[in-house]
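Removed: one protein chain of the complex. Kept in place: all other protein chains.
Residue numbering begins at 1 within each chain, and the chains themselves are lettered A, B and C in the order written.
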């Protein structure tokens, strides 16, 4: 296969126009000693027929090709309206570059502006950017922003943050990350209090947290603020559909009027119209209060007008970004997750206010029904007592890996085996039943658990 | 689900603007006695989630969901380049109506013009239309044209025309259809000669024919012309990719310079970028000599200019069509198979001259390899001795239905059981190995046959 | 830059997607195809994949389409085309299903057909449905063939005329001719059928009365029950052209109006996309007495499995190569199951409401020949503009400049300078108002500056095209220029 459309005769004409005798004359700067003198050892060439055969066989090896999923932990099997795919696959959106020439990129720019507006609305914040790589790096960027803003170094993670997010945070920040102990899966404000101090740049918490449990965002925000730190909430957009957003000040403010809203709200937006895709491309979102906008990482679209006064949108505050500010940039991010943000915008635009709330409520209802069934099964119990939202940890009578394997063989992926993260969690299964599951599937899941519980 | 975007308040405003008190006031012409007073007994409402579940289960019941196909007989499992789907699914093409306002339909009209040009090139004819329903009705329309043109009634079908096409021809024409006997699956010109007479409007033959065998198009054309009838060839576009088109005059003309090219070339274009889709939507094509253009059925696009002299395309000769000519129209066709013609155009545009010939040759090679393997199997033999192109009839040692069932259970659809058409064909399997099959699949097919041959 | 056809681009050595190499033992074609004449030349495009893709995408954006805006073509029911319908039709088990499979190997596909036939029978109030006809016109033919077969089965083969109102769609008389019948045209009175005229036309040679309900003026025949009764009394059958079923779904069932047979345009009422001209699907629904005449094969369910049955001696035979436009059947079933009973009721309700709203508003500006409430569409006349030297065609062309499509024009033939407007139920009030404003502005322009209309459209990819020239020159295919011009350096088009 070749995507180059050129005849030998055209090549000859081009070389003549360039004024060289052969292609070789163009690449004399490349040392002859290292020029490749043999074909690359790569697969192919494959025609589309062969591509479909080879990759089709691989795709069919994945459980996802057939099994019913109760997996969560940051990536979920959610409903994606058919129209999302129709729109996102249009060349106009999929094959455009970053909107550097705004006049021929109003499609992309308007969508970014709509995305920012929707993220602001969901999170209760004043400003949002055009996307970041994923939930993990969104947390990192929030921590980095807090460190710049407060000129303090330490980041305190309150409670059960996704272990992979924590790992990424540690990769970027090294030893400057402290984690509070959790109690029954949640962060107790008293525990956080003990961890705070004058070197703390921010408090980071996930809500609902990795175990699916609700935290007390406003209490945590107030504690952070009282310590002079920023409060960073990492949220599930489906949680934001139903729950009071942590970014908004609560009625009861902190002592002496301390603000009770978070300063930065970030999270993973995969659930908004993006397929799991083995965990990527994902959609990191980032929202903050307006005072922090000049420290915000990534691209921002803003409204303006053209010379005839017509509304239009452009990228703005580019002086924060690497291509202008270089080593002083707020972040090194350049390419982001634009198409995923577009998908999220189309998704939210289609489902709208009512639809999004219905999705979230269905997830809550289905997951709680699953929990109710599981708790009746001998040997199973919820690992935590707190209020959970759309996923929960189930302690199994056998290793979670055993349940997982048993289920896979029966076409049910019963949950995420948390033993993969920590040996002491090896009997824990993280279970999410999204709006895509129906009662009969949930009951089948319970039967699989029941049968698997008898193994050992 | 509802695709209606209207609030109660808007409805109230609209009724007020109309000047009626309620919706009921608008439908008083509908007799109250027959007004529906209960909900329709139809399925639903279903959300997209439920639609996918219900229809997904049905789709999975079809063999096509997994099995390897050696089925042919007018519809084939051909390669469709990925770009065909991308383009054909664009709303601009998929959701447009017939190009009645040419100035906002240049996309559709240009494609029709390109389609006509390509069909002319493939068939060797001067003019072609924008599509007909399918191969069967294309044959019918050709016969009708011949009857009008010659003012004769009888249609002679020479040799093995697809039995379903013949059935449709009989539905439309009744008793005016005669069929010549075939010899070893092909039409012997002597047999045709005997069937001709002064009441014959046209001779219709398929090339390659239903059994996959080549006919002698120019000999048949000459015979038809000598009898004052038109010659109508029904062709497989893949045949046209490699074989001399029946529409073109051959070097050796008939006696006294009788034209040896067919007058009308029609056929089924599914193989050009359209999926089998259980046999529909298909793509009937219709090409003829320029002298017949005013009798041609269906839409025709033609080149013209706008007021500034820019090239553009419009529908032309609409006076042939039902909406102008009414009972005197050349045909009753209105809606055609526009999107399938578009897919064919994109397909031919992508594969082009070289690619189309390669597809055809791969089909020939694969099918002949399959035939070679089959002929080595005990109890199997080709039913006909003639030259076959891209499919052939295999006589089985057991009923073809037995082989078919055996294969289905093993994920191989070994061919079309011709017993479905005629009891005396019950041991015949019509086999096509397209360019989508590879050697290992063909060998697996042969193994299935071998094993099935032992059953009885 | 002048737009070029694909074949005017690229050239030898440019090519698109690759095919696999044959991995079977390859033999020369001459050996495999003894006696065959191979062709020497095949002049198809030769371009790279990127350029082919660009070509068609560039062409696509020259089109108006339903996802772009209002498309108020009367009689065409250009409503929203839900994307889920296309997605489901594309499922491998449907898209790759082969029409000559063993029945056991295509139970899913057959189930879709059976469910759709059942639902359509319920919606229309008929006993049985065939889904084989590929479009409305073929549905008409099929229905008329069944009527003919029925008459013949009763020894009344001499009935050979069909009464068709002058407001009918052109396919009606064309289909009548195709089955060897003759059309007897009756004139409408005040937009609907006159019982007197009908009675007079009915006689012993009448095979059928063929009506469109609501008719092409958007009017529901107020005496419809009387019409079908008269037809039956005369020994004729009553045929309904169901192109306008959108006005009736969930409101009234044609079977209850006394009709014997009707066709349905799935590409209108049931939202399957029009594809720039097709494909459609034209199922035919019939009353019990016509069931034996349905095309072959028919579907029967036995022991939970579906079977294609050919054993129907009275059948009119087959009308399609296989099972009709199956992909459209899938879409239609998805559509109606998505809506469900209440959603379907909202279809006719919304369609009627939208049409009446627009009609009343536009009646202030344009002539409305038939002032009674309309159903799903209505017809205006542009006659009043004639005095300004403006034709309906000019109004239509000018509308294109506003980013909406023009209505159907010059049809039905019984209205002078007709503008036939069908907004459909899926248009919002905002869209209707935008359209009305454009129409109103155009009416003002006709008075103040009629030349603007005659010069329209101006903002479209090309200006008004010369149809006369097209018909005179009849260039209906591209041909390679005889004298190959020396290739211009910048790949300028090789044909003027």
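By definition in this document, a residue touches a chain if its C-beta (ideal position, glycine included) is under 8 Å from a C-beta of that chain, and two chains touch if they have at least 3 such contacts.
Keep in mind it's a predicted model, so treat the numbers as computed, not measured.
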Residue in contact with the excluded chain [from A:160, A:339 or A:452]: A:339
Those residues of chain B which, in the complete complex, touch the missing chain: 1-10, 45-50, 81-83, 85-86, 91
Residues of chain C (touch criterion as defined above) contacting the omitted chain: 1, 9-10, 14, 17-18, 48-51, 53-54, 57-58, 61, 67-69, 80, 82-84, 338, 403, 426-430, 433-434, 437, 489-491
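Simple rule for what comes next: only the chains that are shown with their structure count from here on.
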Chain A-chain C separation of Cα centroids, rounded to whole Å: 45
Length of the line joining the C-alpha centres of chain A and chain B, rounded to whole Å: 48
Centroid distance [mean C-alpha coordinates] between chain C and chain B, Å: 19
Residue numbers of chain B (touch at least two other chains): 48, 79, 81, 86, 89-91, 435, 438
Chain C, residues touching no fewer than two other chains: 14-15, 17-20, 47, 49, 53, 57, 82, 84, 86-87
